[in-house]
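Apart from one protein chain that is not included, each protein chain of the complex appears where it belongs.
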Amino acid sequence: MKKNRTLEDAIAAIPSGATVMVGGFGNPGTPFSLINELVRQGQTQLTLIKNDANEPHHGISRLIENGQVDRLVTTHIGLNKTVIELMNQGKIDVQFHPQGMLAEKIRTAGSGSYGFLTDIGLESEITQQKDVLEWQGQTYKVEMALTADYALIHAAQADWLGNLLYQGSAINFSPLMAMAADHVIVETIDLKQPGHFKPEHIHTPGAFVDSVVELKALTDDYGILDHHVRR
Amino acid sequence: MKKNRTLEDAIAAIPSGATVMVGGFGNPGTPFSLINELVRQGQTQLTLIKNDANEPHHGISRLIENGQVDRLVTTHIGLNKTVIELMNQGKIDVQFHPQGMLAEKIRTAGSGSYGFLTDIGLESEITQQKDVLEWQGQTYKVEMALTADYALIHAAQADWLGNLLYQGSAINFSPLMAMAADHVIVETIDLKQPGHFKPEHIHTPGAFVDSVVELKALTDDYGILDHHVRR
Amino acid sequence: MSVVERILTRAVLEITQGSIVNLGIGLPTQVLHYLPDDFDAQIHSENGILGAWKQSAPENMDPFLIDSAGAYVSLREGASLFDSAVSFAIIRRARLDLTMIGAFEVDAQGNLANWKIPGKFSPGIGGAMELAQKTKRLVVLTTHTDKQGRPKILEHCRLPLTAKACTDRIISDLAVIDVTPEGLMVREKLVDISNDELQDKTEAKLMFTAEE
Partner (left out) sequence: MSVVERILTRAVLEITQGSIVNLGIGLPTQVLHYLPDDFDAQIHSENGILGAWKQSAPENMDPFLIDSAGAYVSLREGASLFDSAVSFAIIRRARLDLTMIGAFEVDAQGNLANWKIPGKFSPGIGGAMELAQKTKRLVVLTTHTDKQGRPKILEHCRLPLTAKACTDRIISDLAVIDVTPEGLMVREKLVDISNDELQDKTEAKLMFTAEE
């Protein structure tokens, strides 16, 4: 079944109030074109789940600055002073998780489970007593699975069955989010016919993907950020 | 660091009494050469963890028939009448798990967690009351992580940093076991220099692998089983 | 047409274009060979394949590519291969449109027993429990009665259950029967048989559509 959609149609499916996972760690893997269309369409009261908040005026920071986001679930927003300021002003609710815990909460949802037992942060202030479980003689923190209505994913390559391949450090959260969200929307600049890829090279099987948007070009968003180039 | 080992040395590291995960679903992915060396060396009182018991006189069935295995943790041994018979005679202790639960228990260990919450089998006879958890208003079965001292893995290709690539349906449990076991021993017929593989194509990063054994040939064990050819 | 052929010939009609389908061990795996060669469906095999297809000729057979029953398979264009955790993630996340599965017993509530006959047969659970519990649509393929002629479609399963209330439809060699909130509803007959005769071979109470 062909999963190709136009950019406009794919994003129009997302209602205000939705919970949306967004792939990417910094720039690599951030689906800028899907995000920019969501800015254009203007859905509001969104909950976003992303490793970081991108950098000011860039990626999901545009959605946050535009007032479309009520809540951000993330690990580290140190590269985005604008969002830190909005958080400090109480204009957005930000929930932090250790990075590997966020990844694993998403993967746990993606594997159809409901939570997992860990010792990460068990003795730190991030653990509340209500999340501590005594179980068969040991003490654990229970981390619950994190689901979402939608996931927005950037793939380096895809076919119209929804098989996805990522590149470089742009893999990061994307395969996990593709498993965890109820509706998975993918952008790619390189859409191929099924059969083009070696079956062993596919990172995300098409079963997890609902819509594939073929991009005509990668905008400047995807380029090199000068301030991350070493002098 | 070069991880190349001889077949003999790699297997000699395994003591009697060890818990050993063995990759493979049926023939594909079964590390026959590592297993046959373990038969030759004769370590005993082993606990094996494998999806199935292979077929009579083949793969881990040889270890079991040889009296080297006290306990088998598995999902389905329907293709091995010999092992079913040994189980019924009480000569080997067999513990069954639903296939995806076995996979996820291994992956949970492999991700450094201790257990996960599921609803699979919750209302069936496989669930004992001691494993049922009431948590924040819901009822779950707790499945604990499954670790092992050693994992025996067949990779289609590898490099001497321990980067692994699998092929066909021979992937199955191998990447999960490579993450979960304390010592990971790999056999491959195709050992390359680091840099030969595209970094995005590597299924198991070398960080998880301790020893790589280069095979000179794939024995008949790895070939087509005539009774699985459709007439 | 043999009993098996009758079941398989009807079963293949359950697969819709573009769907993702798991074919359980036993009768269901054979459904693959009844699909037209150009049919647009993706066959999932729980040992890590999406896009499994009919067995190649012996000279092209890949010893590293089997289905969950151990039979050699080929791959379609667009197939993907993955580990067992991802494979069962597809199942538990309900990304399968349809699973066809065998049965020892199935009952009027849609309960299914297909993995264990205590004291007689217990080779393990395999993937059945997760497939039965989590697939969007579960179709049971079974002979209407066992080798001794005893009904396999029961009022209540007596064997240990694979999953509760999981079955949507039963395809036997005699009829196509849906599990509905009101009970078992006969949708089609696959042989020339009266309602009474069919009921005689079935322990559970059957309902018949008005027009019959």
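We call the chains A, B and C, going by the order they appear; numbering starts again at 1 in every chain.
In this section, a contact is a pair of C-beta atoms (placed from the backbone, for glycine too) under 8 Å apart; a residue touches a chain by one contact, two chains touch by 3 or more.
Nothing here was measured: the structure is a model prediction, and the numbers come from that model.
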| item | value |
| --- | --- |
| Contact list for the unshown chain, restricted to visible chains | A, B |
| Contact partner of the left-out chain, one of B:30, B:51, B:68 or B:111 | B:111 |
| Among A:43, A:61, A:75 or A:188, the residue in touch with the chain that has been omitted | A:75 |
| Missing-chain contacts mapped onto chain B | 1, 110-113, 159, 161, 163, 179, 193-195, 199-200, 202, 205-208 |
| Hidden partner interface residues of chain A, rising order | 25-29, 51, 74-79, 84, 94, 96-104, 106-107, 119-121, 123-126, 156, 167-176, 203, 222-225, 228-230 |
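We adopt the following convention: only the chains that are shown with their structure count from here on.
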| item | value |
| --- | --- |
| Intersection of the contact lists for chain B and chain C | A |
| Centrality ranking, top chain (CA atoms only) | B |
| Taking each chain's C-alpha mean as its centre, the one farthest from chain A | C |
| Geometric centre distance via CA averages, chain C-chain B, whole Å | 28 |
| Distance between the centres, which are taken as Cα means, of chain C and chain A, whole angstrom | 36 |
| Residues of chain B whose C-beta touches two or more other chains | 104, 107, 119, 167-168, 171, 203 |
| Residues within chain C bordering two or more other chains | 81-82, 85, 88, 91-92, 134 |
